[in-house]
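Input: one structure, supplied below.
Note that one protein chain of the assembly has been removed; the remaining protein chains are unaltered in position.
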Amino acid sequence: MSLKSRLAAGETLCTAWSGVPDALTVELVAQQGFDCVTLDMQHGGHHEDSVLRGLAPVLAAGKPSLVRIPVGRFDMASRALDFGAEAVIAPMVNSVEDARQFAAAMKYPPVGARSWGPTYAFPRHGQGSQQDWLRKSNERTLAFAMIETRAALDVLDGILATPGIDGIFLGPSDFSIAWTKGGTVDSTHEDMMETIADVAARAHAAGKYAAIFVVDPAVAGRVVKMGYQLLAMGSEHALIALGASVLLADVKKSIGNRQ
Amino acid sequence: MSLKSRLAAGETLCTAWSGVPDALTVELVAQQGFDCVTLDMQHGGHHEDSVLRGLAPVLAAGKPSLVRIPVGRFDMASRALDFGAEAVIAPMVNSVEDARQFAAAMKYPPVGARSWGPTYAFPRHGQGSQQDWLRKSNERTLAFAMIETRAALDVLDGILATPGIDGIFLGPSDFSIAWTKGGTVDSTHEDMMETIADVAARAHAAGKYAAIFVVDPAVAGRVVKMGYQLLAMGSEHALIALGASVLLADVKKSIGNRQ
Amino acid sequence: MSLKSRLAAGETLCTAWSGVPDALTVELVAQQGFDCVTLDMQHGGHHEDSVLRGLAPVLAAGKPSLVRIPVGRFDMASRALDFGAEAVIAPMVNSVEDARQFAAAMKYPPVGARSWGPTYAFPRHGQGSQQDWLRKSNERTLAFAMIETRAALDVLDGILATPGIDGIFLGPSDFSIAWTKGGTVDSTHEDMMETIADVAARAHAAGKYAAIFVVDPAVAGRVVKMGYQLLAMGSEHALIALGASVLLADVKKSIGNRQ
Amino acid sequence: MSLKSRLAAGETLCTAWSGVPDALTVELVAQQGFDCVTLDMQHGGHHEDSVLRGLAPVLAAGKPSLVRIPVGRFDMASRALDFGAEAVIAPMVNSVEDARQFAAAMKYPPVGARSWGPTYAFPRHGQGSQQDWLRKSNERTLAFAMIETRAALDVLDGILATPGIDGIFLGPSDFSIAWTKGGTVDSTHEDMMETIADVAARAHAAGKYAAIFVVDPAVAGRVVKMGYQLLAMGSEHALIALGASVLLADVKKSIGNRQ
Amino acid sequence: MSLKSRLAAGETLCTAWSGVPDALTVELVAQQGFDCVTLDMQHGGHHEDSVLRGLAPVLAAGKPSLVRIPVGRFDMASRALDFGAEAVIAPMVNSVEDARQFAAAMKYPPVGARSWGPTYAFPRHGQGSQQDWLRKSNERTLAFAMIETRAALDVLDGILATPGIDGIFLGPSDFSIAWTKGGTVDSTHEDMMETIADVAARAHAAGKYAAIFVVDPAVAGRVVKMGYQLLAMGSEHALIALGASVLLADVKKSIGNRQ
Partner (left out) sequence: MSLKSRLAAGETLCTAWSGVPDALTVELVAQQGFDCVTLDMQHGGHHEDSVLRGLAPVLAAGKPSLVRIPVGRFDMASRALDFGAEAVIAPMVNSVEDARQFAAAMKYPPVGARSWGPTYAFPRHGQGSQQDWLRKSNERTLAFAMIETRAALDVLDGILATPGIDGIFLGPSDFSIAWTKGGTVDSTHEDMMETIADVAARAHAAGKYAAIFVVDPAVAGRVVKMGYQLLAMGSEHALIALGASVLLADVKKSIGNRQ
């Protein structure tokens, strides 16, 4: 089942977040219990080559794949789809013009201006004719605009109304910096939580999906109640650190006070 | 402090075990709380290039680095040292001749027959003159012979007596297969535990170090009591799986019964 | 002979089209009977590293090399030339401003604003002094603007009149999507063929070269008659699929009805 | 279905032959109509890293994967299986001792001496428990010994009788060089064809599979009649050259006498 | 000590200039006597992956690292900092708007609009809390705007006055091309030297740092007197060519007239 159809069915999904630009490492992440995998090109180390190669193990695991592009790199939004991604997350969509450019790169005419050439996506998904692929792609793929500044908040309705934008993705760390005018970074900054809930509500009202990055797992239930359906979490940095700390604690407990 | 000097001081050390041939992934592992990092070329994915590149972040983290070579690939033992490793683990050392060949590749004359050319190791460790490097290398580096078959057990004293062999490394999974004549793989197979303890005792008696792979952290205390000082654990496969399961459990607990 | 001089001499040239970002694969393509090789960064998998490395075997084969950049990535147009490409193809040049920015990245002052630094190109082509290189580069290298939308068609004369634009490159698949307002993708859509011929004619009238992608080899003669001199074809995807189908058919014919 | 079960069912299978050490190129090969894919480390460019990464797209395509190791590199036979290959082809098995060493690396005790550690193979195939994996691996995986010298021919019965050897793989080019004492390389050298047929017959008599490299597709039917069930063919070099020649011929025919 | 603090202390610093996108090659450069190392993404071969991997050996050598981004690629300015660079050099800053966009990518709010996510930088520098990192980053990192056209010169005061711009970097080759309207490339073109001195003076007057590329070492003293504190030099191309010519001259002198 596609990411789109699972979201449309009302599922809550957890996506892993990969920042190591290496296909074997992505393969390990894809084998875990996450529903899908996002390759991060903004703050993570992913790049054109690692996305092209890293999407393969995600597809092989039978999971939807997402790519977060760098700020303003809408050329890469098209390429991620050509490589086989199902969804693209664009950071810092701070104006309706940003949203429009993003949508243009994501959707074929007449909705957008995406250029034809699914060189890798077509054989990787391997279904139907090229005419089918053209006809269904705009529906099948998802464009998530990141809402993470006051500027974005100010024009949220315009972004939500932009044809080709399928959902919003809330970046709580940047949002906290924006909210405090550079004063603090705190993904669960209490002052902003009501606004974060409001963003999800407005997305739903506009018929769009709401996604969010979850730094602290304890907040997951709260954001799901707000209406966020796609929860991002668990970079390799986080998973390896967590795994190592649990493992070493168990080893040290077993060894006891010998050290 | 070198691995050698820490073992000589009686410390119990935990080495991470890397099987992903990618320097950035090794960098993540090296940043965790392990005392040192082993790059595995036998069952892991490491190869010449990834060892050369992967040793750099381990050295940068100020930790000793070890390399496990493939079976019989003693050419690679020398190369691992030339790249900057402090210790090499050779699997399936099943005869005194195996031990002798391994030692020959690990030690400069007159102990062994290692060839001169520390192209990367010398600038990476960056200390003293080349004459110093030659004089001290045989002492500074460590050769661990893996004991993991009945054949090895039969000639253990000969292996321990081989000049240039600094320690043994017990492989409990292969040992259990050997012990049961192919019947089972079980790293804590009870029948063999007394023999495993005996191997460590005999290594100590011969003035050699004892190392072991710890699949189950709960067994760590037991093997430390046997005299094993260097405990290997925690491949990326294991760390990511453990981290993911803990994280997802926390997220699902927070979300509750919504899914 | 350079690509420029061969086109100026009236030759019809076939360029292979590489989408696999691997220098050894490009080497195989460069060894075939094509006149030149294009590395595709828009819909193919090529990226900065693979272009830098992949140009080498094309130069070693004594053939002109071209690079197609992603949409709007004019920084990469300059870099492709710095790496040693002779020509750059820019997709989706839909306005005179697009053409002007593309030309600026391709040509040194006073024609454009290309920045000096032919780090790899100079030693790779290895001829003359740096002053010579500066003086001749604007003539030696070729900028192809892709015409593949109705917007581009509307301002074709302006694009053709832009100093520094050496030719146009018609993208028939995107053109068919544009022509049918998203209805179909068909590189030989009959309704648009007269317009495609007209584009070549207008390019020639403006003293510019005309290039085109040829999906179906049977259409080659027709577009050559229209005035297209540079025909692109044959990605690795296409070549391997064609080679495999011919080979397997021959094998199966030999085996007969045994299977 | 596994390679083993398809051969056991009497199928004739065509394996592609990959020599380009790049996972994306292997992916293209795996998408064609071949039944399985072999990664060649002897004369092809594959190496530890490319095998580890290149097996993934073959598995993703749902096809059996084989690896040909370099001469005498039995350490790599085990590693190829640990990475997920189903079969390994060892070149220049010229003595019973060669066969025995090859089998030792391929099979777990008590048949052989393969070391435990299916780091990548286990999650990639993802089935059952580790005990199951241990119990079934010796049956599931296939060891093909290459017969390509007079020495090998002289001890063929001994090779066929070696426990753990599942089949032979005839190398007709080397065989022709051996047959003519260095005089010629000719994969269909008529003088040796009767012997080649005899090799297959003796393999079948010993209950082992027979495989062969097919340079000329026209000979496929003949070797199938001899009893060869697994036919190797079609490196990227061959596929790209064949595809390019067919494509360029079609283009030139379309263009006619213009050039 | 950070690059910022060394410049603030009035030191003159020499940065090596790396154009080979390979971490081992950067490691060699970082081991030489340069004060810091710059990875060049504009005319050099560096790209996202090589910057991420190449910064590691520079940090391991205890030296400040700089990255020059391609023209207009301000998304990459943020990424270079996220990967662990201390300073970024932006080429062709030809307007105050260019400077403003560059500063926005380099500085967190309220100075700029940099997005949060120091995935690699934080563990690589490994100091303090995330709140500390946020608070100190704008001070710790340096944004150098390249002045290398007449347009830039015309708005120099505006560029210098842009909040978040920490210094200028003079590109003498491009400046000579601009100065001579495309007539010549000459990094020590005498006519422009007074202006170059003036640029440094105005930078100092505005409280900003001045850096410059030094093609000819003999000019170093002159530019230092002008006030340039950071001198860039010595790509791998230059270092290898210089080393080879000195070495071969010595060898040939030793051999004498034999050749």
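Annotations for the structure displayed:
Letters are used for the chains, namely A, B, C, D and E, taken in the order the chains are written, and counting of residues starts over at 1 for each.
Methods note: contacts are C-beta pairs under 8 Å (C-beta built on N, C-alpha and C of every residue); 3 or more make two chains touch, one makes a residue touch a chain.
Model, not experiment: these values are computed from the prediction.
The omitted chain makes contact with just one of the residues E:76, E:89, E:177 or E:214: E:214. Listed here are the chain C residues that touch the chain not shown: 23-24, 27-28, 31, 52-53, 56-57, 59-60, 123, 126.
Mapped onto chain D, contacts with the missing chain fall at residues 19, 21, 40, 42-45, 47-50, 70-73, 91-92, 148-149, 171, 173-174, 177-178, 181-182, 184-185, 235, 237. On the side of chain E, touch with the chain left out of the figure occurs at residues 11-12, 14, 16, 20-22, 24-25, 28-29, 31-34, 45, 214, 217-222, 224, 231, 233-234, 236-248, 250-256, 258-259.
The rule is short, and it goes like this: only the chains that are shown with their structure count from here on.
Taking each chain's centre as the mean of its C-alpha atoms, chain B lies 42 Å from chain E.
With centres defined as mean CA coordinates, chain E is found 52 Å away from chain D. Looking at chain E, one finds that residues 47-49, 52, 123 touch two or more other chains.
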